[in-house]
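In what follows, a single structure is set out as structure tokens and then discussed.
Every protein chain except one is present and positioned as in the full complex.
Naming follows writing order (A, B and C), and every chain is counted from residue 1.
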Amino acid sequence: MSVTPRDNAAFEAGIKLGALYHQFVGSPVSLKTADSLEKAIAESISVQPFVKSISVSIDRQMIKDNLSSFGYTELKGPMLKVDAVIKYHEYEASVGIQFKDGYPLMFIKDIKEVKG
Amino acid sequence: MSVTPRDNAAFEAGIKLGALYHQFVGSPVSLKTADSLEKAIAESISVQPFVKSISVSIDRQMIKDNLSSFGYTELKGPMLKVDAVIKYHEYEASVGIQFKDGYPLMFIKDIKEVKG
Amino acid sequence: MSVTPRDNAAFEAGIKLGALYHQFVGSPVSLKTADSLEKAIAESISVQPFVKSISVSIDRQMIKDNLSSFGYTELKGPMLKVDAVIKYHEYEASVGIQFKDGYPLMFIKDIKEVKG
Partner (left out) sequence: MSVTPRDNAAFEAGIKLGALYHQFVGSPVSLKTADSLEKAIAESISVQPFVKSISVSIDRQMIKDNLSSFGYTELKGPMLKVDAVIKYHEYEASVGIQFKDGYPLMFIKDIKEVKG
């Protein structure tokens, strides 16, 4: 079986999560600036091809727990909760990043064919 | 149809390419240091789960064409040629990054079921 | 002469510009999302120690000139105009990033002693 639109939906979804993670993890962040960083990450990824929707939230409690004596920390993988829907032709892949079992896991929640 | 190993092979392959691109693009590089950067990128990505093989090459001519007066440039997307095989359960996804039509494109070459 | 507050003002200013550049260059951006990326970059760097003020602007014309057929591009060094004031003890370093002679240059505009 050659490469299908379903394969590409999953592939494109993976690209977006890998890009998001390695582009933005490491950014300085504090409780005051978490809002603008969340918004910028979501908007930045949303301009890429095939992104139907994306939401990004940064765990405020983990920011607090990691604050240095200077009052800030760096965005770390475990702080990220991401939900995204990537649409490639008639296939939609719902994917996410979530902290689980000690790691920031990337996973496919669902892939389905949609009409129209 | 629920999420399949084939879906995850494609998804994991996408993660690796997105990660590679956004982690290493921007690194200072010259003709003398292209070798060590290629090696480090390939080895770095190879430690991630499900990576069966990966090769990374940086276009020397594009480095030359982009050298600043200080004798170096930054790694740019179009300079990258990547070939990788991601294996998830019994599925192997062969994927790549290649400069084409003015862009660094990420694509699936092939996904297949392998025995053993 | 041992290390002085003036030295550290210049050093800290350099750290912020190097960090900003290598953290955010490569981020996907379009005309619609340039605002949120500018804001997030400025706020992210502003939480770091010794940053008194910072402004970040992304050249809209260069975004337009670099748009792919998908309607976006990546943040590139030449698109960035940054002005920042770093204060270390009684010294303020005014520094910037600006596109000049084909390169995104980082430079010190002024370092001065301030009272109070």
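Please note the rule applied: a residue touches a chain if its C-beta (ideal position, glycine included) is under 8 Å from a C-beta of that chain, and two chains touch if they have at least 3 such contacts.
All of these numbers come straight from a predicted model, not from anything done at the bench.
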{"item": "Sole contact to the chain not displayed, among B:44, B:66 or B:98", "value": "B:44"}
{"item": "Hidden partner interface residues of chain A, rising order", "value": "21-22, 25-26, 68, 74, 77, 102-103"}
{"item": "Residue numbers in chain B that touch the chain omitted from display", "value": "19, 23-24, 26-30, 32-33, 36-37, 39-41, 43-49, 70-72"}
{"item": "Touching residues on chain C - with respect to the absent chain", "value": "1-3, 6-8, 10-23, 93, 95, 106, 108-111"}
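In the analysis below, only the chains that are shown with their structure count from here on.
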{"item": "Chain contact topology (line, ring, star, complete or other)", "value": "complete"}
{"item": "Interchain centroid distance [CA atoms averaged], chain A/chain B, Å", "value": "20"}
{"item": "Chain B-chain C separation of Cα centroids, rounded to whole Å", "value": "29"}
{"item": "Length of the line joining the C-alpha centres of chain A and chain C, rounded to whole Å", "value": "25"}
{"item": "Residues of chain A whose C-beta touches two or more other chains", "value": "19, 23"}
